[in-house]
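Here is the structure we will look at.
Removed from the display is one protein chain of the complex; every other protein chain stays in position.
We call the chains A, B and C, going by the order they appear; numbering starts again at 1 in every chain.
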Amino acid sequence: MSIRERIHEVIFETETPAGRLFDVLLLWAIALSVIVVSLDSVQEYRLRFGTVLKVLEWFFTILFTVEYLLRLYSSPAPARYAKSFFGVVDLCSILPTYLSLFILNSQYLLVIRVLRLMRIFRVLKLVRFLGEANSLSLALRASRHKITVFIGAVFATVIISGALMHIIEGPESGFSSIPKSVYWAIVTITTVGYGDISPTTPLGQLLSSVLMICGYGIIAVPTGIVSAELSRSSFSEKKETEGADHCSTYHFCPNCGVALKNREKEEITDRRGR
Amino acid sequence: MSIRERIHEVIFETETPAGRLFDVLLLWAIALSVIVVSLDSVQEYRLRFGTVLKVLEWFFTILFTVEYLLRLYSSPAPARYAKSFFGVVDLCSILPTYLSLFILNSQYLLVIRVLRLMRIFRVLKLVRFLGEANSLSLALRASRHKITVFIGAVFATVIISGALMHIIEGPESGFSSIPKSVYWAIVTITTVGYGDISPTTPLGQLLSSVLMICGYGIIAVPTGIVSAELSRSSFSEKKETEGADHCSTYHFCPNCGVALKNREKEEITDRRGR
Amino acid sequence: MSIRERIHEVIFETETPAGRLFDVLLLWAIALSVIVVSLDSVQEYRLRFGTVLKVLEWFFTILFTVEYLLRLYSSPAPARYAKSFFGVVDLCSILPTYLSLFILNSQYLLVIRVLRLMRIFRVLKLVRFLGEANSLSLALRASRHKITVFIGAVFATVIISGALMHIIEGPESGFSSIPKSVYWAIVTITTVGYGDISPTTPLGQLLSSVLMICGYGIIAVPTGIVSAELSRSSFSEKKETEGADHCSTYHFCPNCGVALKNREKEEITDRRGR
Partner (left out) sequence: MSIRERIHEVIFETETPAGRLFDVLLLWAIALSVIVVSLDSVQEYRLRFGTVLKVLEWFFTILFTVEYLLRLYSSPAPARYAKSFFGVVDLCSILPTYLSLFILNSQYLLVIRVLRLMRIFRVLKLVRFLGEANSLSLALRASRHKITVFIGAVFATVIISGALMHIIEGPESGFSSIPKSVYWAIVTITTVGYGDISPTTPLGQLLSSVLMICGYGIIAVPTGIVSAELSRSSFSEKKETEGADHCSTYHFCPNCGVALKNREKEEITDRRGR
């Protein structure tokens, strides 16, 4: 086995001991680097531990850069990897740190590094989950007419009651414009209820009460349908997987080491073997 | 086919390519015009883009006026259309702009244009949904005794706990009157919790805690029943529709091009043919 | 039929036209009188419409007094009626107005009149519902061990996290005592979230986040069980009732005209006939 194949196995394969260890280490590295980014955004910690955080940040950036280059090197289809969803996420999670060398006041740019978090889904094998999600999306597509109607109803309720509140409470109150009133209606209908904007006139309070009681029932329907489908498909998938999983699972790919079925694997070996 | 019939087909029919295109364009026009109304209500944008918004508003108003007149012209029963629910909505969505020419300080009147949003339900074929809703309303009517009792229980809980909080917290607090306290109780029982009014005395906080924990369970029942019935009927309807939908669906009507069954269609053709 | 029997029929019977009309009128009278009490509690309205509200209040009080006396007169068991739950509620809803003649500063006493609202349950036949509720309470009693454990878990979670927040946030914050912190924990775990008390220290915010995410799942269980049982029993009851209801329902009683089964009715007639 060539070095390249060995690297490929460690990075992309998840069933071998080396691949498993790599996944666990990667998870920790991602988690820690996100914590570093988070702490770096706290004024207090930036002033006190600024240098430590900067060193750690560069440590993780270089680590992820090396990983990115190794992925490019070992992938049988580097271009496809680079253009894939996770390829872009991988790049996004290292680029801001390098850009901060050239751009002054790059503080906001640096926050983008939080997107690194998306990478945990690669390790959590979200890809496989997304694959199964097809059955979910099929189920949802079947009932899309009704979901559309309900979401339409939620939107109409929210916009119309927002507009009414704008008239009732008047432009001097918190309901100073329709978009703001719609924001209030969404905050209310989802029962979040910040209280940054709240009705003060008796009529406004009456309308809010109606919105709370009725809207509650309306918004429950689409979210109910979606989450019922989500959990149903996640359970049925579970049962299916349990039986056959440990022998026929995919080798390579997530996400773009290509090769998934044994036949494909042979082909690749063939291509390489020459 | 006469011009009138051709117009009728484009506006009321939804299965032909022209009818489909018309529906999509109408949806976009409605969405954009509601966005214009919304932006117009923001002080900042009105000052900056006032003229642009006014021009756009008149553009959409004339567009919808033309559509309204064509509907009146092409409908086999113009009077019935004008008096139908969507006929009134269609009129409401163009009238305020014309009235603003004669009435000074018509700002609040203009917000009514948001009712245009109701028109999307015509395109989303809510009518058909409302038709199926009969089965839902039958199901709900069967359990109306219990729903009435539960809604009665929610109201009684809300009013009595509101009155108690008015006594406990005293008229100097936020709970200055029973209606306001009832508003607070609704905000609490639906778990919205703005916090504009909140108990400050220990006894008031104790009663609130009881209301939160118990009321939570009480309000869940009617909304649960309603939304369970809603989603159940929406799914059963889906299955029914899937089989026969693409061949026997309604021609014309939504909403009031009349004619729905083939037999009716023939009659109309007959009437016209003479 | 004697006058007394006739009155009995109108007031206690619900199947005859006269009894039905009486029920509807009573519902309206209760609703209107509660609205009068509510409006009377609003400072503004009391100052402006004070005399009108007072007159209306005395009108309803005398009306309910007459009804109360007629109930006492026509009931076959006046003492039992007077001591029954609804008998006490009936008395409570008229007494405060009379007491206000003797007691100065009786404002808070007057709010008790809101308890009139409980009387609507008599008309809504809550009694029958409560009868059926036996099956519910049996079902709940069967799972009472687990419900007790879960409610215990909710209480323990709420008290322990309240105490922890009291330590973490310190007595100078909103979390000034354990009872207040427990109130905060209940506001949080039920997702009401007033925001009158909210964590300010990083550690407090971390603990709150854990409480929100975990507690959410814990409190859902007992309320879920209770409301599932409630709606299940309310539906099963519906089916049972539909078949036999219109011929064998109760005559008299709600609530305490006694007599429910035909056998009992005969006995009463016997007693009276003598």
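The working rule: a residue touches a chain if its C-beta (ideal position, glycine included) is under 8 Å from a C-beta of that chain, and two chains touch if they have at least 3 such contacts.
Given the structure is predicted, the values throughout are model-derived calculations rather than measurements.
When the omitted chain is restored, the residue from A:21, A:42 or A:66 that touches it is A:42. Of the listed residues A:7, A:72 or A:114, the one in contact with the hidden chain in the full complex is A:114. Checked against the full complex, the one of B:87, B:152, B:195 or B:215 touching the unshown chain is B:195. Counting over the whole complex, chain A has residues 34, 37-39, 41-43, 108, 111, 114-115, 117-118, 120-121, 124-126, 129, 154, 179-180, 182-183, 186-187, 190-196, 219, 222-223, 226-227, 230-231, 234-235, 237-238, 241-242 touching the chain that is not drawn. Taking the complete complex into account, residues 142-143, 145-146, 148-150, 152-153, 155-156, 159-160, 163-164, 166-167, 171, 176-180, 182, 188, 191-195, 198, 200, 202, 205-206, 208-209, 212-213, 216-217, 220-221, 224-225, 228 of chain C touch the chain not shown. Taking the whole complex into account, chain B touches the unshown chain at residues 191-195.
Just so we're on the same page, only the chains that are shown with their structure count from here on.
Its C-alpha atoms fitted onto chain B, chain A is found rotated by 90°, rounded in steps of 5. One simple way to say how far apart two chains are is to compare their mean CA positions; for chain A and chain C this gives 47 Å. With each centre defined as the average position of its C-alpha atoms, the distance from chain B to chain C rounds to 33 Å. For chain B, residues touching at least two other chains, in rising order: 179, 182, 191-195.
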